[in-house]
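For this depiction, one protein chain was excluded, whereas all remaining protein chains were kept in their positions.
On to chain A.
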Amino acid sequence: MASTKAARIGEDVWKTRVDKVNAELVTLTYGTIVAQLCADFDADYAEVNRQLDKMGYNIGVRLIEDFLAKSGTAACANFRETAEMIAKVGFKMFLNITPPITNWSGDNKQFSLIFDENPLADFVELPDDGRAQDELWFSNILCGVIRGALEMVQLQVEAHFVSDVLRGNDTTEMRISLIRIIDDEMPPDDE
């Protein structure tokens, strides 16, 4: 139920409320950023991953407001609904993709998003230096965006890629784990 509702909201927002830009502009801009980071940090890919995540986080804490304003959605009731919203409304709105949600953990605190298409990586081949294939997560900015955005709506999560077609894997998979629901209520004795 929640799934079709989210899909409908996503379609609707995408069609009526979002300004579109040329996809290649996005791909090229993002590619330039990653390449520049690799140059700046002397191909220290762990550091590049960290920087991308940080940039994404800063985007996420702002982007969440745009997401809420444009989609007009209220707070989610539970974490499964949150996953639907991310995949079918959030990604639809900003990247026009709807990555399928899979691999829910038994406690419903972890799930994966599978990126069958990834506009950020359209023309990309990782550097052939024998390390990038094992160390660089090219689209790592997305992890940061999700972490930042969810933190603003009282959800502390951890997000990372576990596979990437750019590295020769069969799929591009991001794993998202709920760490805790941030309770912003004052402690009772805090007077």
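As a working rule, contacts are C-beta pairs under 8 Å (C-beta built on N, C-alpha and C of every residue); 3 or more make two chains touch, one makes a residue touch a chain; residues count from 1.
Simple rule for what comes next: contacts and distances are computed from a predicted model.
A.B. asks: Would you mind picking the UniProt name of the chain not drawn here, from "SKP1-like protein", "Serine palmitoyltransferase 1", "Trafficking protein particle complex subunit" or "Dolichol phosphate-mannose biosynthesis regulatory protein"?
C.D. replies: When "SKP1-like protein", "Serine palmitoyltransferase 1", "Trafficking protein particle complex subunit" or "Dolichol phosphate-mannose biosynthesis regulatory protein" are compared with UniProt, the left-out chain turns out to be "Trafficking protein particle complex subunit".
A.B. asks: Check each of A:I64, A:I101, A:A132 or A:L166 against the chain that is not shown and name the one that touches it.
C.D. replies: Hidden-chain contact among the options goes to A:I64.
A.B. asks: Quick one: which of A:V26, A:A43, A:C76 or A:I97 touches the chain that's been left out?
C.D. replies: From the options A:V26, A:A43, A:C76 or A:I97, the contact with the absent chain belongs to A:C76.
A.B. asks: Suppose we count only contacts with the excluded chain; which residues of chain A make the list?
C.D. replies: Touching the chain left out of view, chain A contributes residues 61-66, 68-70, 72, 74-80, 106-109, 152-155, 178, 181, 183-184.
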